[in-house]
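Heads up, one of the protein chains got dropped from this complex, but the rest are sitting where they should.
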Amino acid sequence: MRIVGTSINRVDGVKKVTGALKYVDDIKFHGMLYVAVKRSPYPHARILEVDTKGAEALEGVKAVITGQDVPNRAGLYLEDKTFLATDKVRYKGEAVAAVAAETKEIAEAALAYIRVDYEELPAVTNAVEGLKSEAPLVHPDLGQYKWGPIFFPEPGTNISNHYKIRKGDIEKGFEEADYIVENSFYVPHIQHCPIENHSAIAQMDADGSITLWASCQSPYAVRKALSVAFDLPLNKLRVISPAVGGGFGGKAGTTLEGIVIPLAKKTKGRPVKLTYSREDEFVNSFVRQGMHATIKTGIRKDGKISAVKNTFIWDGGAYTEYGVNIVRAGGYASTGPYDIPNVWTDSICVYTNHPVGGPYRGFGMSEIHFAIEQNIDMLAEKIGMSPIEIRKINGLRPGGKNATGQIVDVCGLQECLEDVAKHIDFNRKESGSQPHKVRGKGIACGYKAPSMPNDVASSAIIKMNEDGSFHLLVSAQDIGQGSDTVLIQMAAEALSIPPQKITIKTGDTDYTPYEWQTVASRITYCAGNAVLKACEDIKEQLLELAQLRLGVSKRDLVLKDEYVVSKIIPGKGVAMKELALGLSMADGSGIHGPIIGRGAFIPPNVRNTDKQTGQGEKPVAFWTYGCQGVEIEVDIETGKIDVLKVASCFDVGKVINPKLVEGQVEGGIVQGLGSALFEELILENGIAKNPSFVDYKIPTADDMPEMIINFVENPEETGPYGARGVGEPCMVPAAPAIANAVYDAIGIRMNSLPITAEKVLKALKEKSSVL
Amino acid sequence: MKRDVCFILNGEPVKASIEPHVTLLHMLREVFDLTGAKEGCGGGECGACTVLVNNKPMNACLILAVEADGLDILTVEGLSNGLELDELQQTFIDHAALQCGYCTPGMIMSAKALLMKNPTPTEDQVVKAISGNLCRCTGYKKIVEAVMDISNRNLGS
Partner (left out) sequence: MNGTVKKRKAGVDGVKNFEYYKPKSLEEARELLLKYGEEASILNGGTDLIVRIHDGLSHPKAVIDIKGIEGLSEITYDEVDGLTIGACVTLNQMGENPVLLEKFRVLAEAGHTVGSCQVRNRATMAGNIANASPLADTATPLLALDAMVKVFGEEGETEVSIHDFFVWVRKTCLQVGDIVTGIRIPNYGSIEGIYQKHTRRNEVDLATVCATVIKIDGEVHIALGSVAPTPIRARKTEAFLKGKVLTEEVIEEAIEMVLGEIAPIGDIRASKDYREEIVKVLIRRGLRELIAAM
């Protein structure tokens, strides 16, 4: 292969380094109106009355909407939300009314003229509390909502999904154990913090159809949800995602899109724009769900884990239309990448009066692995085994069985583990750089599968131009991960043409073909497969025509360097471009017409698991396995942690672009580092206390550790060129590896994130007072 | 009341009449259609709005447009010359020192200011110079490598 596997430059590089790329907030239309949103001051309250007359009377105000303008419930997996509150507000910040005005200043000033009367209700501000029978109900009407068949809400409670794994015989597993230990962990809410805040513009045409420009990862999924919410036929709703300034899951679902559309319906064709502030981004887009984990494990003296009983309680927030699937993923992956014969898992999604939990890079895996990977180290210590050895003994390998009973086919976990142990020099103790500093090393494994309905689809169209160049059309979105470049590389390889000859177009539901979503680390795999099929389609057409032109059987023809050539007769061939519009015959007639390739893909043979046991032969498209090791230094006087070095190894099946995949992993590590050391959206009585970069810190360049990035390549049988996704998996082990290194350094288990200097120092003080 | 401001923008003298509360960032984006500088936080914390004012990097969101009077402002759009990229821009591409691209204009302007002042910065100096520019995608490694590539080239020549 000449293109796949090489570090070609990003195809979107020039537009990005020159500032020329237009993100949604950079788009300006003549006559555009600006939106401000009236938001709930309470975490939970009944709306008694909304009076918008004062705002409507203001000069410059063109439209005002309330919950009455958005009657239909919508949502990806569970239709539990309206885009503006109707009967109740369920978190502080929920949209109650919105104004479109000539300027942003007028729109903001108009909010003061909207009067909302509330009756405050008791709030659920802790997921565990929310499970109790006396807890207030966040969604009393849950039973009337619609949801997908793979989710299990419990009407009359705050449980919006209860996913179960029942594998083997849990009691027998515990009986076989020499030790039984139980540990609990907590992962707080964090936020994606893309540098681009959410932004959307809507415009209504004269015929009532709507065009929406949105900074969204998944234009087709957005179109679907909005069509339900606003009774819009899909051919009357066009969603354009021109560019996405960072997603990490936060722009996967629908948020502010549902506010601009009803406003646009009232502004007589004038476009309506809403761009979130950073504070909005923190509170009113999505957050990563908080999670309480309890893991009870039975282990034998020889290191083999015989039983695991997990309880994961997720703080889903006010709406869990998306979150229910995170909870499902947390359930079916609940053992981590280990082969454990007896498993009992309850993964429970709980409605609370917190900001809306949603997809976040890792999709539950970062959260559960923070618990699982520390638990493994604790077990190792219990039986006097090294963290490496216990992972070798229990780690999944081909032929093993995971939590769902699926037999593992390809799995490079053991190779990754060895690679990382070597590069972090795991067994070597390092001394601190100063007397008050101590060092520690930690390791963590991780795995992740795309968590998506089994039959989600991808498609691609590739059009050939008369000069032998191509346009590749997909709706896989390059949100920074490099899909534009990688998909072009795969197409160029398949068609034997230089990548420069392909221009990619994405993100317009009227013009680019269907893609379910740009999420789940699925694009290289799913969209890649669709692209390859489109290329196969083109190839077939070209060979057909070349066969006629050359008089050589197409079995003996091959695409090579922009030509269709004979495999047998040297020099015999025809330039591909000569076939671009079909074949011109000797008599002047023509056949076939323009070459356009079409490809469609659904991951093969992925099937539902059993409702009661969670067991199934192939519940996911593929699993990505990997491992990370870290070296840290702790200041034992202040508690401050420096992450010095991270070694990472993932089995990606096939590296399509080394430079880009390294960038994915480096970014995942540093994002994981942020979640480990700094990040928490602090919620007190349902109110976010730090919704700004002043007090919610994400890593800067100064926090970057030395990073050693390696890959192993055990091909994914159904993957394009053997590739599988890694964009999310690479973040998963980062935080638990740091937590394990903290234990190695100071002998203290940090059971909750973030591991702030203050927490570390407090624990050190407690430890020394006990000793 | 609107006030007139005259300043140099990407090498050209320009004029605007602007309300005092409007920030330099807003003026660049809305009046001059230069949308390379972005608003990521509006509070000087993320650096996405970084432009050079008299060759010094500053947060355009923390400057009133009226203050620009008499100053020399360089935005990312002024770095390249037609299709010819600045050396630093090309190096960002070559090192894959960008992903979503939203922080990239600000990041490049901070790095550019450093290189203008010190053509051969050390890695630590690079890190410190860009620590006011948040990037959520890259983990910063390739950004630092890109700037160091230029530093090393300058050191060699």
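Odds and ends about this structure:
Letters A and B name the chains as they come in the text, with residue numbers starting at 1 for each one.
In this text, a contact is a pair of C-beta atoms (placed from the backbone, for glycine too) under 8 Å apart; a residue touches a chain by one contact, two chains touch by 3 or more.
Since this is a predicted model, take the numbers as computed values, not measurements.
Touch with the chain omitted from the figure is made, among B:Asn59, B:Thr138 or B:Ser151, by B:Asn59. Within the set A:Pro41, A:Gly60, A:Pro341 or A:Pro658, the residue that contacts the chain not displayed is A:Gly60.
Looking at chain B, the residues touching the absent chain are 1, 3, 19-21, 23, 42-45, 47, 50, 53, 56-59, 61-64, 66-67, 69, 110, 113, 128-129, 131-133. If you put the missing chain back, the residues of chain A touching it would be 56-61, 101, 105-106, 108-110, 113, 637-638, 640, 678, 682, 689-690, 694-695, 697, 699-703, 756-758, 761-762, 765.
In the analysis below, only the chains that are shown with their structure count from here on.
Inter-chain centre distance (chain A to chain B, centres taken as mean C-alpha positions): 30 Å. Residues of chain B touching chain A in their complex: 29-30, 33-43, 45-46, 48, 75-77, 79-80, 85, 89-90, 92-96, 98-105, 108, 126-128, 130-144.
Put simply, chain A touches chain B in their complex at residues 7, 9-10, 12-23, 25-26, 28, 192-197, 243-248, 277-278, 479-482, 659-660, 662-663, 666-671, 692-694, 698-702, 704, 707.
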